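Please see the structure below; I have some questions.
With one protein chain held back, the other chains of the complex are shown just where they sit.
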Amino acid sequence: MARTNGKRSRKRGLSPGTLMHVGEKKVEKTRITVIDYDEKNFLEEEVEALEECFPFRDTSTVTWINVDGVHDPSVIERLGAYFNLHPLILEDIMTTSQRPKMEDLGDSIYIVLRMVEYDEKKRQITTEQMSVVMGPNYVLSFQETPGDSFDPVRDRIRKAKGRIRKLGPDYLAYALIDSVVDNYFLVLERLGEKIEGLEESLVTEPKRELLHEIHGLKREMIFLRKSVWPLREVLNGLQHAESALIKETTGIFFRDVYDHTIQVMDTVETFRDMLSGMLETYLSSISNRMNEVMKVLTIIATIFIPLSFVAGVYGMNFKFMPELEWRWGYFLVVGFMVLAGLGMVVYFKKKKWM
Amino acid sequence: MARTNGKRSRKRGLSPGTLMHVGEKKVEKTRITVIDYDEKNFLEEEVEALEECFPFRDTSTVTWINVDGVHDPSVIERLGAYFNLHPLILEDIMTTSQRPKMEDLGDSIYIVLRMVEYDEKKRQITTEQMSVVMGPNYVLSFQETPGDSFDPVRDRIRKAKGRIRKLGPDYLAYALIDSVVDNYFLVLERLGEKIEGLEESLVTEPKRELLHEIHGLKREMIFLRKSVWPLREVLNGLQHAESALIKETTGIFFRDVYDHTIQVMDTVETFRDMLSGMLETYLSSISNRMNEVMKVLTIIATIFIPLSFVAGVYGMNFKFMPELEWRWGYFLVVGFMVLAGLGMVVYFKKKKWM
Amino acid sequence: MARTNGKRSRKRGLSPGTLMHVGEKKVEKTRITVIDYDEKNFLEEEVEALEECFPFRDTSTVTWINVDGVHDPSVIERLGAYFNLHPLILEDIMTTSQRPKMEDLGDSIYIVLRMVEYDEKKRQITTEQMSVVMGPNYVLSFQETPGDSFDPVRDRIRKAKGRIRKLGPDYLAYALIDSVVDNYFLVLERLGEKIEGLEESLVTEPKRELLHEIHGLKREMIFLRKSVWPLREVLNGLQHAESALIKETTGIFFRDVYDHTIQVMDTVETFRDMLSGMLETYLSSISNRMNEVMKVLTIIATIFIPLSFVAGVYGMNFKFMPELEWRWGYFLVVGFMVLAGLGMVVYFKKKKWM
Amino acid sequence: MARTNGKRSRKRGLSPGTLMHVGEKKVEKTRITVIDYDEKNFLEEEVEALEECFPFRDTSTVTWINVDGVHDPSVIERLGAYFNLHPLILEDIMTTSQRPKMEDLGDSIYIVLRMVEYDEKKRQITTEQMSVVMGPNYVLSFQETPGDSFDPVRDRIRKAKGRIRKLGPDYLAYALIDSVVDNYFLVLERLGEKIEGLEESLVTEPKRELLHEIHGLKREMIFLRKSVWPLREVLNGLQHAESALIKETTGIFFRDVYDHTIQVMDTVETFRDMLSGMLETYLSSISNRMNEVMKVLTIIATIFIPLSFVAGVYGMNFKFMPELEWRWGYFLVVGFMVLAGLGMVVYFKKKKWM
Partner (left out) sequence: MARTNGKRSRKRGLSPGTLMHVGEKKVEKTRITVIDYDEKNFLEEEVEALEECFPFRDTSTVTWINVDGVHDPSVIERLGAYFNLHPLILEDIMTTSQRPKMEDLGDSIYIVLRMVEYDEKKRQITTEQMSVVMGPNYVLSFQETPGDSFDPVRDRIRKAKGRIRKLGPDYLAYALIDSVVDNYFLVLERLGEKIEGLEESLVTEPKRELLHEIHGLKREMIFLRKSVWPLREVLNGLQHAESALIKETTGIFFRDVYDHTIQVMDTVETFRDMLSGMLETYLSSISNRMNEVMKVLTIIATIFIPLSFVAGVYGMNFKFMPELEWRWGYFLVVGFMVLAGLGMVVYFKKKKWM
């Protein structure tokens, strides 16, 4: 349940905007790295004291400050104060069960996203909150753990691959969001393979364990869907944002990543439909099998119970039972039994039970 | 059913706006407290006579008048007359089965909310109606019972914590609404734990009682959802209200609490989906188990009924039954029985019934 | 089915606007009463000839003409001609299976509503069509039967209770509509009690008759919902109507009754959800019980059928059956039977079938 | 399936606008009738050669040209050329599986509708495509078969009944559409009676055939709904069309027929809900009955199988079975059997199985 709701109750009664970490503490120490670049210059460093990264705010180059670990109020507070962020935004950064959303703050845009990952061991999707603040010439990003999702972006900046070094902080923000959305595709591919595997097992050998797996995957879909829907809204918002921070040329990129979220949603819905279909298939094959079992039972019982009765009758010990004395009595009765049995079989064949 | 519909029938035929308490009477005596503050001054008192709080209306400080108990028409009427509230609003305050709604009255804004609580004993959610009237420099709040939900707000005002003493009545109204919405999170956490517990029990030991608990929780979800949907509308209305009463700087706070209601709704929907999934899991495991029971019955009956028939045949008392005289007849028949039984077992194994 | 569709086929091929009563004729004679009032004057009379009420049209006082019985084309036609109503409106008044709707005719507003009542004997909701025409200084109302739903309104006018005598025809129309919507609450309270009763019976003694009652209530909900949805549209239309006929001060009253229809709709939806939940509960408890029955059968059959077979074997009449001669044969066999039976019981206990 | 999709594949690869009949050919020869009228004049004739009706286009009177049979490209083409219709419109007229739609062509309005009929023999709804082109002073109508649905309209024109002779082609178009919508009511009444009948049978004698009838009716509802939805859109379009062809005074008539389509839709949805409810009722009564059957089986088996076992034990042929020798052995055993049987009965009564 930890997945659906952070322990907000601890914050109850506090003044809104009070900074306090809500969620699981995933790293020991906050780690801050700064990348500062323009088309010609590039600088990357890990800062010890937070204040080291402040001077970059006022340079004309693009500055990307990445913070791993959001549990330390003092760090978040000082950073927020320097970059002029509203206390509620800082509170959102530290409350790691946020729903994806976008807030246009005028001089900066605040975006919360959820980074998904498929945990093979627990067989469930885990998510991590990622906050991005995009300013006129800087981007701040906040992660709960020092994941490697942003490494490709870093690499592209370092090696000046593509157009990233030529464009501004809006393109950098786009690149970060794009790498988050790409992770959804990875998770979906992984789940897709699982569904495909299940589907085959269902045809070849419908076992009971499959049921639990189908239900488990359905649950993951509920969960995934819950985080994709607001993600789509965020990207729709960014696409239509009338903010001076997003240049017109970057618009097409945001449109592109918006299309990706729609594709993710489509796939999630299709998977849901497929899983429901599989469940239906499974249940109706169970019901079919039950029917078959019942038929076997009925055939056996219907043939042999009456015959046993006949045998029982002639097993009675009455003194005066004329048939018992007949020379061919036994053979007559056995003959009658065989005929009756065959008659039953014919009847069942006609009724298509055999 | 008391939860879904107050006894409005008592009011039938009365002129609209006639004041009459509709609902359960929860307190004996109406209790009125006044808090009056600005950045520097603070005054808190419980008034005996209603009229004592009237002078505060015209001071420049922020005045918060809290009324516990809404069953007394005379109190509500005099207060309404003094603060110039429409009779229909007064009627709404006294009819404690209102749907959350917001009404912009020009010189004040009227808001109805429902405060939720989870009653552990009855195992159901109880709600209480809370009305808030926000004026240019006062806030009136009406509760059915003197609950402690507003205590943290009072405390923040008393101790001048956060920004509450620096801001106006719109921020106070926000703080009250925020504490109502926070309660939804508490209830959801409580229900989430229950669902988590149920889910585990479902895996380890699917008992029949679980079914009733799942159905019970589903019902609570229907109920919760019914009060969250209009709450969201209220907050959306407040967020977009073009009222001079709500200052621009307070806008971000209303947006924040609006985001919280969306998160509440999301969680309610997720819980509903999870409970439906659990019900499906339970029912299909029941069906699986039934299938297993049927198989055992069928196997036993199919093996032994025909063999019993054979035994019955040789238990008949006919005079002339040649097999009975044979030296090895008994052993032949028993041998045949063993073979037939084993054949059945092999057949069932092949059919994967065993 | 009479409830879902009047016999419109009788009208097929007639020119639109041709007056002809469609529906059940519920009263013998059309009865017309006139109430004429302003703040100071009051006059109430039952008119014999329709024309008697015509002079009131041009007085400055508010005139309310109520017509009980809509089956007589001549009455409707003359009234319509005098008050300048479009033939299609007259046709709608006489076709008593109309969907609630509102039509702004410029110099008057035409409203169709359905008055609901719960018929205890037939155990179903019955509805009656009520048409209201609101003009600049008159209100015409048309009912199928002389019901007593409007009596409280009449009474308030007679006794000058509340503000009704001070306000115009728009407030009168509101009062009539409000009394129609109030009836929905009465019906819902009645149904709510039934649902509550059913729910309790379901827990204490899930009998088969409950199923029919649940299905019956579900059907009533379908029916109720069908008439509430358009009612809500009508009131939404009235609330936003830009007609000079509705004064601004009356707006808040229409908004209030609109809120009531939303509450009715909410309750209908909640009842539907609750009934669906009850049906699910009932069906799963049936399925549970079936499972239990099957287990008892399986346990009995699985224990005794094999044992009977053993007894059958030693009941065979072969000449040479060594065991039969043994001194302790009988006791050995009975002992084996007891042990086998106990073994089975242990097995079932382990499988949690007992 | 012919009902859901015409054989469009035959047209594949042809240039759009190529005239070719798609659908079943229902009449041999195209039949064209002309009615030309104004308030004073009236002329009706069946034309042999298409060109005979051309002169009417330019008269000031209203001209209604009705074409029965749309399979002949040459007729449609020449008519289209003379009345200046777009080739795509002509193609639509000849493709008789069109979805109802409206196209405002500037100098004329093109409307496709589906005329429904209930075929008692096939027990299904059949539809026929009807196209209407409304011009400044003419109306063209195209039917697949010379049905009698328009006869009442013709009659009203002939006899100058109602207002039809006084008004223009827009009123004529309305009258035609109205007669199409009226047919939906007829079909719904027919289906309503069937549903009512089924519902009664379901209570008195739930037979297996009912299931097929319910499913059949559900299918008809799917089909009916599919053609009502777009019909509603068409009428909504007409109602809001800003075309000079539709006079303001005719507006109220289109609004009226729009209300009728909403009523049709409502009824279709209600019928669907009722049929679903009936299916649920049927299935749960089947399940109830199964439960009852199982109980009888279990009671019988549980009482007699153990008793038979006891009888089997004393039917064994061991030499040394002391009980057999006892004087009262038989009576003791029979007594025990009776007691055990009664005990079982008491147990089942207590468990409410009997």
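Letters A, B, C and D name the chains as they come in the text, with residue numbers starting at 1 for each one.
Note that a residue touches a chain if its C-beta (ideal position, glycine included) is under 8 Å from a C-beta of that chain, and two chains touch if they have at least 3 such contacts.
All figures in this text were calculated on a predicted structure; none of them were measured in a lab.
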Can you say which of A:Asp38, A:Glu117, A:Asp178 or A:Glu233 touches the chain missing from this structure? A:Asp178
Can you tell me which of A:Glu24, A:Asp107 or A:Asp259 touches the chain that was removed from the display? A:Asp259
Sort through D:Met20, D:Leu43, D:Val203 or D:Val334 and give me the one touching the missing partner chain. D:Val334
If you put the missing chain back, which residues of chain A would it touch? 151-152, 155-156, 161-164, 175, 178-179, 182, 185-186, 188-189, 192-193, 195-196, 252-253, 255-256, 259, 262-263, 266-267, 269-271, 273-274, 277, 280-281, 284-285, 287-288, 290-291, 294-295, 297-298, 301-302, 305-306, 308-309, 312-313, 315-321, 353
What residues on chain D make contact with the chain left out of this view? 1, 4-5, 7-9, 12-18, 86, 88, 98-99, 101, 103, 208, 211-212, 215, 218-219, 222-223, 226, 230, 279, 282-283, 286-287, 289-290, 293-294, 296-297, 300-301, 304-305, 307-308, 311-312, 314-317, 321, 323-330, 333-334, 337
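In this section, only the chains that are shown with their structure count from here on.
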Along the graph of touching chains, what's the shortest path length in steps from chain A to chain C? 2
Which rotation angle, from 0 to 180°, best lines up the CA atoms of chain B with chain D, given as a multiple of 5? 145
Which is it for copies chain C and chain D: same residues on both faces, with over half shared, or different residues? different
Measure off the straight-line distance from the CA centroid of chain A to the CA centroid of chain D, and report it in whole Å. 41
Among chain B residues, those touching two or more other chains are 287, 290, 294, 297, 301, 305, 308, 312, 315-317, 321
How would one label the connectivity among the chains shown: line, ring, star, complete, or other? line
Contacting chain pairs, sorted by label, are A-B, B-C, C-D
